Every structure is written in C-alpha cells, then in structure tokens.
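Only one protein chain is missing from this complex, and each of the others stays in its spot.
Right, subunit A next:
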C-alpha cells in the first residue's frame, strides 16, 4: 500500500520560533495547519514532551473558549505524532492590528471609529477571563475580524501559550501584555485601552474583575515578571 500522506507541497504562510503555519484544503474547507517542529536545541525527550503538551493545551484552550461562546477556529484534526493542528482558516479576515492601522491611515479622528471594536475586545476578554482562560499572548495580531470588520465578528487565535488559571495575577498580566502590545504597535491609543477595560469589567461574570484591575495596576509598576525580592 502506498502511504503518501500530506498531498501536495504546502504553502507556508508564516514561520515563527515555535511553529510554522501553512494553508491547505480539508474536505473542501479552507484549512491552516500549525506544525510545531522539533527544536534541535532541546533534549529530544524533553522536546517531544513539551511540544506534545503545548499542542494539546492549545486545543484545550480553544475548546474552552468555544464552550463559553467566544469565537475560535474549528479544529478539524490533531496529529499528536507530528504535532500538527488542522483548523479552520478565516480566508476573508483581517487581524485587528491591520484593521487599526487601516483606520488610522484613512480617518482623521480614528479613536471614535475604533470604539465599538475596543468595546468588543473588552467584553470578549472579560468573558474569557471569567471562564479562567488565560491567552498568554494577547496582541492585536492574535485577534481576527472575520468578514466585514463592521460586523465585529472577533475571532481569538493562537492559544499556543494559553492555559487555565483562576488567580487574578495571570489575568492582570494577560491584560498588561495587551496594553503594551496595543500602545507599542498603535501609538496614542490609550483611550481605546480604557474602553477595553470598561467593557472588560462589564462582561466579567461575578466580582473578580476588581481584583484583576488592581493586579493590572500592580503589574504596570513592576512589569510582567514578579519581583523576587524579600
């Protein structure tokens, strides 16, 4: 029997330090494959185990989001041998980063135009965190707007560093990472981050958001890493 898998040479879309991404077709649906390749600088046994765990935890985080009503790509197939995740490709989408840059270059007063988007981001993250899902790498590149940007169909992607944690510290750091990412890629967007926070608080189920915001303020003073003094 001829065992030739993975048909034609794939089109590599992106390559990062952790994985490469290529596009293909999965039974008639546009698909991206995220492949975590072996890292030569790690001991092979450790590498296998780490890569395997990250592949699984990425899918787990996506599933938790989906169960809480947050849009994430549909997972078609997971190959734990070669650490590939086959998932839905949003071919007609732009990243929030691209969208903000576009609005900034085409609108004289971009902040009001971006308010609804910021509100949507805030409420999505509030919902995510109140379900104890930590994204781990919140940037405007890891959020997609599917279809018409005005419809605010916000899809969260790349849960490669995602995990489940209920303490406020990790949620505060998650928000801090987003704040830094937002302000460094899009200058003068402080007002937008305020809108994000307001809607975060509104969407957060229960009382936990007060504690998270307090942690965020603490993290702002010391940075992402905990101070290990004393």
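Note that a contact is a pair of C-beta atoms (placed from the backbone, for glycine too) under 8 Å apart; a residue touches a chain by one contact, two chains touch by 3 or more; residues count from 1.
The definition used in the following text is that contacts and distances are computed from a predicted model.
Participant: For the chain that's not shown, choose its UniProt protein name out of "E2 ubiquitin-protein ligase peroxin 4", "ubiquitinyl hydrolase 1", "EKC/KEOPS complex subunit cgi121" or "Trafficking protein particle complex subunit".
Facilitator: The chain we cannot see is recorded in UniProt as "EKC/KEOPS complex subunit cgi121".
Participant: Kindly state which of the options A:71, A:152 or A:181 is in contact with the chain not pictured.
Facilitator: In the complete complex, the chain left out is touched by residue A:71.
Participant: Quick one: say which of A:14, A:29, A:202 or A:226 touches the chain that got left out.
Facilitator: A:29
Participant: Take the complete complex as the reference. Which residues in subunit A touch the chain that isn't displayed?
Facilitator: Residues 1-7, 24-29, 31, 56, 59-60, 62-63, 65-72, 74-81, 86, 88 of subunit A touch the chain that is not shown.
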